[in-house]
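The complex appears here without one of its protein chains, the remainder shown in place.
A, B and C are the chain letters, set down in written order, and residue numbers restart from 1 in every chain.
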Amino acid sequence: MRATPADRSDHPLAHRYRTVRSLTDSLAAPLSDADATVQSMDDASPAKWHLAHTTWFFETFVLRDHVPGYTLHDDRFPFLFNSYYEAEGRRHARSRRGMITRPSLDEVRGYRAAVDAALLAALPTLSEAAQELVALGCNHEEQHQELLLTDILHHFSENPLEPAMFAPEPKRPVAVPPPTGWIEHPGGIVQVGHGGQGFAFDCEGPRHDVLLHAHAIADRTVTNGEWAAFIADGGYRDARLWLADGWAWVQANGIDAPLYWERQGEVWTRFGLDGRRAIDPAAPVTHVSFFEADAYATWAGARLPTEFEWEAAAAAHDPAGGNQLDHAHAVEPRPSSGGPAFFGDVWQWTGSAYRPYPGFRTVEGAVGEYNGKFMSGQFVLRGSSCATPRGHARACYRNFFYPHQRWQFTGVRLAKDL
Amino acid sequence: MRATPADRSDHPLAHRYRTVRSLTDSLAAPLSDADATVQSMDDASPAKWHLAHTTWFFETFVLRDHVPGYTLHDDRFPFLFNSYYEAEGRRHARSRRGMITRPSLDEVRGYRAAVDAALLAALPTLSEAAQELVALGCNHEEQHQELLLTDILHHFSENPLEPAMFAPEPKRPVAVPPPTGWIEHPGGIVQVGHGGQGFAFDCEGPRHDVLLHAHAIADRTVTNGEWAAFIADGGYRDARLWLADGWAWVQANGIDAPLYWERQGEVWTRFGLDGRRAIDPAAPVTHVSFFEADAYATWAGARLPTEFEWEAAAAAHDPAGGNQLDHAHAVEPRPSSGGPAFFGDVWQWTGSAYRPYPGFRTVEGAVGEYNGKFMSGQFVLRGSSCATPRGHARACYRNFFYPHQRWQFTGVRLAKDL
Amino acid sequence: MRATPADRSDHPLAHRYRTVRSLTDSLAAPLSDADATVQSMDDASPAKWHLAHTTWFFETFVLRDHVPGYTLHDDRFPFLFNSYYEAEGRRHARSRRGMITRPSLDEVRGYRAAVDAALLAALPTLSEAAQELVALGCNHEEQHQELLLTDILHHFSENPLEPAMFAPEPKRPVAVPPPTGWIEHPGGIVQVGHGGQGFAFDCEGPRHDVLLHAHAIADRTVTNGEWAAFIADGGYRDARLWLADGWAWVQANGIDAPLYWERQGEVWTRFGLDGRRAIDPAAPVTHVSFFEADAYATWAGARLPTEFEWEAAAAAHDPAGGNQLDHAHAVEPRPSSGGPAFFGDVWQWTGSAYRPYPGFRTVEGAVGEYNGKFMSGQFVLRGSSCATPRGHARACYRNFFYPHQRWQFTGVRLAKDL
Partner (left out) sequence: MRATPADRSDHPLAHRYRTVRSLTDSLAAPLSDADATVQSMDDASPAKWHLAHTTWFFETFVLRDHVPGYTLHDDRFPFLFNSYYEAEGRRHARSRRGMITRPSLDEVRGYRAAVDAALLAALPTLSEAAQELVALGCNHEEQHQELLLTDILHHFSENPLEPAMFAPEPKRPVAVPPPTGWIEHPGGIVQVGHGGQGFAFDCEGPRHDVLLHAHAIADRTVTNGEWAAFIADGGYRDARLWLADGWAWVQANGIDAPLYWERQGEVWTRFGLDGRRAIDPAAPVTHVSFFEADAYATWAGARLPTEFEWEAAAAAHDPAGGNQLDHAHAVEPRPSSGGPAFFGDVWQWTGSAYRPYPGFRTVEGAVGEYNGKFMSGQFVLRGSSCATPRGHARACYRNFFYPHQRWQFTGVRLAKDL
């Protein structure tokens, strides 16, 4: 990734580092050793693994590589907590991360504390390059904060007792979503991608011109109520609405509703970090796959926006606004409080495959594996979700998942040609 | 698909129809009943199925739908020979097409003859819409001519005796490929997509502007000799060259060379329609996947072109030129005879995911399933191959396959940023 | 296998050899090249493969090993037509036998003719050991005659057209099966196993004493009508009737009736070598697995007999009697014509696992692999079926299949403790 030079006056990185690390700790605080250890599927990782892997990232790329004389906290940990960096050598199989009952959660917390102490002590003497890696590590850890929440949600959903991780939020007054408004764009050349101010991941650049065609994009995302209407209209049973791969996925897996939805009598419920509750018809629908998003758009006579249509529309909005993650609690998408919202609540599937921008080049070394090697088979999501740490999102941010995946807080914004 | 109105003067469609149908028959002529019946993998279909399915297409969408009083040749055939049209009802599972020993090859030939007679008789009275479907059916059958050859090649490769379908071509003089030249493009807005003259499939339009960035594209494709150097340099063993999905595919399947290649002592051989022979170092490499193409490009310090870079460069070239299919014989890529060649020999993987163009809309009814529903997970290939019927290709033609597939005549053309 | 010395007077082996070979040819006569080539599942082999493999057996173990100067008909055939003899070297994967469209059916017939000529010419000069191998080969080929019929039946059942291989038999008068009678045995030591006269496979000996306990065995097999009552009573939906592995198999495969049964309105039909027809309630049920047989017995308040209880009861009956295979036609189980029948119609699952007898030892060399290595995980069936060549069966004959397999003509005889 390319990160812009960090401002070193008054060591703002120290504050930034502490803030990020502390939020991670508080997210994991309600978890028992066992909760934090178990892995519920290959795609998801145990919370303890997230706690340790983010720490390994700082230890490896900052302390080991840039602090003379640093000794590894435990030389067996790199094998356990490297995620996918081939250049860093062999590593534990992703699907077996749930076997690691030792080190314990407390030992991993000790690992975090030791690396925190070493890193904060070293910070004033770090080179600019090393400071950029600290900034990268903070952004990396923010990504894992979101994954920690979505992974533990999936794990708890596999327990027949359906435990709640957090207390429910106070009751909200019943809301009625406003009708969808359409933001029109006449087409023409616009600039997209990261422009140089502030941090960004490598895949967000280079900034470059793209040519848009005339279109309109919805000013809000699709709601649970609208999705229930799609279900009621037979949306999951009509092959003509679906991409061929999507239809095969629906049939092979018996898909008939978003992930975590369950019908109880006349009511659709969903499982969340506060346990199982009735859906809120006015809240954005979430935990839908690209396949479902695309089928819904077809059913609605619309399409998904391209990632650049989305970026052009979102550029005028505050990426730090909306329902995003500030502290540990039962995050979930909430009904709109009015006005177009591009950030918060749910990531929004776009119709764009995740591919490199013109002039994209991976950096040398292990961190060059950060994004580039995932550029096949996945689709771009834009925006941010209720589980994205506030301040992490940007209009040019590119999230990406496979079209069948839906355990993230993923939702749908429509677009159409003009 | 959208097809332009056919010119009905002197029924050129009759000539076109007969030419296409006759080439299909001659391609299948060397096959025994058993050869034509067996299915070697889910991706490939038996030759007999191709013979029947292309016939079913004409019978269903032209004769049944547009010729009053037409009676089906055999009312059990639609279940057997519908490929993937959900709107046409239930159909035989794709992976079980090899079970259909009855009807026999001779009976399927009878089916072809009967439908040919009925269609040619009806041709003068067909509406313009029906004539467009005949034109579509001819192009559809040309696609299946190429598949028939690649599918039978795969099937014969699974026979330990490695039978040859055709006699070998006469020996060619040893050629030395010219060094790769680079065609530069300064960037800017260009028009791409089908523009309205002649037939095209629906996914090739609408014609629209795209913005290119400055780049260069190779004037020839990668050769077997260059590929052998990639292998010798450890290309298949270096994770850093590969997309993550590609590396997983390499490891899960033990991939270490193009499909059909086999090392015999010091020599690389390949299996082809004329049996197993030594590779020709000067000929274009073929039977490589997108994953391999991408890894090769990375190894070579280049990248794959986008489909629009390719189209801009190819627009000046004759799509009916080069080594394409004119008659039944042991087709294979051949060394270049000089000059930039964009058509013939091998399809060329692009870096573009197969997605709809701005304004793309599927047509109503079953034929609307022709292309649109496959627009996820696949990559675009451009050009044409030694197995593409001459006249079928266009600069705006979009072929597409999954990134791991390689039983087609697929090859590599490099590009780079300027 | 151990075979008793063949009587060489007047070369009865020549007659025996010709009779066996000729029946095989006539069984395959209705098949096209394609019919004979396709493989419908891993367990089943193409008819052409049966024709060639049985020939390979004679060529390898008799001609190659015992006839000086014999040259292989085609030195590529051993790789193709060895079934499972590890000592004979590498061989084509069992699951890919359906890829062998070349050699053609006619070429395989030529292979048969050439080996027949060579073997009959060599017969008078063969050593006793070699003659025993000819006798073994004849019995081996008889086993493949039965497999040829059951394998082609499975293959044709996978064709949605459900072709008939043979014309239907003449209509039989409606029969009512007699009530089940019970043959009682007081228990005690009996002798079982092959005793030395005539041919037997190695696994049928040594002859030895076994101790039976007091029991009764049914004098007829279970009928289609009785099976329909089991279905109607919810037999396939009551876990308590099933072995745990059987219940898992039922649920994973959605089993709710014997193989080839299909409900059409109010009527149960079955697919057979004469196509699809209504079941005959009076005929023995067939195409049931051990799991089904065991569940039925539990439902009926009985159990399956042990293989030795069966053998003790069958010893008094003519193994060449009943409905067995005499010539090529649409064989199927038929209603009993009266009197206890232990042979013909259907193989009968026993409750005995297929394990070696006391003192069993495999012979040296490749033919030692004939039976011994299959002695885990399978159950013994006794008797013979409508597809067993008459003369092949013996009271001590041990057939064996895995408990889930049911494409053979397998049925059920009950027993109970006294």
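Following the convention adopted for this analysis, a residue touches a chain if its C-beta (ideal position, glycine included) is under 8 Å from a C-beta of that chain, and two chains touch if they have at least 3 such contacts.
Keep in mind that this is a model prediction, so the values were computed, not measured.
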Checklist entry - Wait, the hidden chain, what does it touch out of the ones we have here? => result A, C
Item to check | Among C:A29, C:V174 or C:L211, residue touching the chain not depicted | outcome: C:L211
Item to check | Contact with the hidden chain (one of C:F290, C:W310, C:F343 or C:W407) | outcome: C:F290
Item to check | Residue touching the undisplayed chain, where the options are A:S32, A:S127 or A:Q197 | outcome: A:S32
Checklist entry - Hey, which subunit A residues sit against the chain that's not shown? => result 32-38, 40, 76, 79-80, 92, 96, 98-105, 155, 158-161, 163
Checklist entry - Going by the touch rule given at the top, which residues of subunit C touch the chain that is not shown? => result 84, 86-87, 189, 208-211, 213, 215, 239-240, 242-247, 290-291, 294, 303, 351-353, 355-356, 358-359, 369, 373-377, 379, 403, 417
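Just so it is clear, only the chains that are shown with their structure count from here on.
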Checklist entry - Which chain's centre, taken as the mean of its Cα atoms, is farthest from the centre of subunit B? => result C
Next on the checklist: What's the distance between the Cα centroids of subunit B and subunit C, rounded to whole Å?
Outcome noted: 46
Checklist outcome for this item: Note: subunit B sits from subunit A at a C-alpha centroid distance in Å of 38
Next on the checklist: Quick check on subunit B: which residues sit in contact with 2+ other chains?
Outcome noted: none
